[in-house]
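One structure is given below, represented as structure tokens, and several questions about it will come after.
Note that this complex is displayed minus one protein chain, with the remaining chains in position.
Right, subunit A next:
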Amino acid sequence: MKEMTAMNTERAPVSSSLAREAEVAKSNKTKSASGKESRNVWLPIGFGFLFLILWQLKIFHKLFHLELYQLPLPSAIAEAIHSNGDLLWNYSLYTGSEMIGGCLIGSAIGLLAAIIASFLPKAGKGAITLLAALNAVPIVALAPVMNNWFGDGVASKIAIVSIMTMATMAVSAYKGLRSVEPAYLELMQAYAAGRFTVFAKLRFRLALPAIFTALKINMATGIIGAIVGEFFISSRGLGFLLSDQIKLGNMPIAWSCIVIAAVLGIALYYLIQLIERFAIPWHAAQRKQAS
């Protein structure tokens, strides 16, 4: 291939046109507006604070005719979190591990199912449709059964969350794996790439955005699964504490559970977003931010 180095470097018009293209491409690249990105962060934070202030000033109480025991003030909730710190921390870890464990196991099974199905074009589609039916199973029905199978510890809630999340991942990842433009398949075919090479070098890469989207949805589903699961079967965890304290009329502690669950959900969402940014920097959503 030595011959291919032949290059007409002495052709001035050519190099100038290349230089012009270089300029264009560079200016496209450096135009990334860091101002826009920081505005994206501060806006929700600003709104969050405004919301808290209105809440603390009892605006919502007046609007919806609520009493303080029905909707405690942010200061009272903060006080409750502070004075029950150890308990809430332990329960957060407990519920968090149910949620993350279930979400990871469910997503892993779903992804594996999607990958296997993607290799079986005809049978695969039917199998995924069948798996999607899991989404229709109500958690209310699932909880007692899982309690019966796995007891009232972490395992039953992990099972609930797994079942609730695997279908979403399977359907989403399968769609991603199968939605390859024909031109790219032709390219791989032209280079005599086998099915596994096409999977590893093309399909899986193209499916990554769909996989991350499913993970984010699954984290949210996971919180619901873990907390509602604890309503039915548990003597520990944020969901247990929440339902227990509401029964006792201890609203500030009940609300601390809600706040912590929300913070946990938001934190995990951003964690996945961060991983996504490293895993698929080419993805359109991030690309738009960069240009």
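The rule we apply is simple: a contact is a pair of C-beta atoms (placed from the backbone, for glycine too) under 8 Å apart; a residue touches a chain by one contact, two chains touch by 3 or more; residues count from 1.
As a working rule, contacts and distances are computed from a predicted model.
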>> Given that one chain of this complex has been left out, which of "NADH-quinone oxidoreductase subunit E", "1,2-phenylacetyl-CoA epoxidase subunit A", "Protocatechuate 3,4-dioxygenase" or "Sulfonate ABC transporter ATP-binding lipoprotein" is its protein name according to UniProt?
In response: "Sulfonate ABC transporter ATP-binding lipoprotein"
>> Touch as defined at the start, partner being the missing chain; which of A:M188, A:A220 or A:I246 qualifies?
In response: A:M188
> Among A:I246, A:V259 or A:I280, which one is in touch with the chain left out?
Replying inline: A:I280
> Which of A:N90, A:T129 or A:T197 touches the chain that is not shown?
Replying inline: A:T197
>> Give me the subunit A residues in contact with the hidden chain, please.
In response: 1-8, 11, 13-18, 21-22, 24-25, 28-29, 183-184, 186-193, 197, 201-202, 205, 280, 282, 287
